[in-house]
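Every protein chain except one is present and positioned as in the full complex.
Take a look at chain A:
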Amino acid sequence: MAPTASLFEYVASKLDEPPLTPEELEFMAEHEKVTIVPNFTLNLPNSMLTCIEGTYGPFRPNIPVEVPMYLALALNRRNKCRIQPPAWMAREKLKAVLDEERTIPQYFQPVPQYYVETAKMLFAEARAIFGTNAEVNEIMDLVEELKKVRNSKILDGLRKVSGPITVKLNNLSASESNKIRLLFENSLNMWHQLAKNNKEWQEIQMTGTMDTPATL
């Protein structure tokens, strides 16, 4: 039996909202590494940049270097570097993943954990890195298609869920899991609660004593 709600609960509990907002997901996505080609030399010993989590570099003209996305975008805004498109965003690779996604309905294809956020950031700030306008549009369409196909797969799977089960969802990206989080988790919670109530009811039936409804 759940404890009676205390006054502290009323004061301190929050409404149901997703634990991680989409903005925070984008913040985490900015830590993903991309390769850039700088056009400057960094004014530090060995041209290495020391950050709290490690060092990046060396930053020398025309030598590719791996940096986190936020750094790459900041440098790109000041025209200090050229961002190279990530390997998974090549047109052929995207087409292959899309085909696999369509042909195999039970599994999800491996995608980068933050592919939605990464794609959005790159298209917003660094469209030119993909080539001409036509090529950029093509890649944007491919990513949209991928999102749609995965989305419909998720919804199909959700429709099949009918009880308090554990589900294995490999290769689900962060934003997709955030989208279905509230619905999925709360439905499962409700199912678990109903199953528990069912069990208690059955146990009481078997022992033969019927407690008054007020204590159930």
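Everything that follows uses one rule, which is that contacts are C-beta pairs under 8 Å (C-beta built on N, C-alpha and C of every residue); 3 or more make two chains touch, one makes a residue touch a chain; residues count from 1.
Going forward, contacts and distances are computed from a predicted model.
Set against the options "DNA replication complex GINS protein SLD5", "Sorting nexin-4", "Fibronectin type-III domain-containing protein" or "MAGE domain-containing protein", the UniProt name belonging to the omitted chain is "DNA replication complex GINS protein SLD5". Only one of A:M28, A:I63, A:A90 or A:A128 touches the absent chain when the whole complex is considered: A:M28. With the whole complex as reference, residues 3-9, 11-14, 19-20, 24, 27-28, 30-31, 40, 42-44, 49-54, 70-71, 74-75, 80, 88, 106-108, 110-113, 153-154, 157, 160-161, 165-172, 174, 177, 181, 184-185, 188-189, 192 of chain A touch the missing chain.
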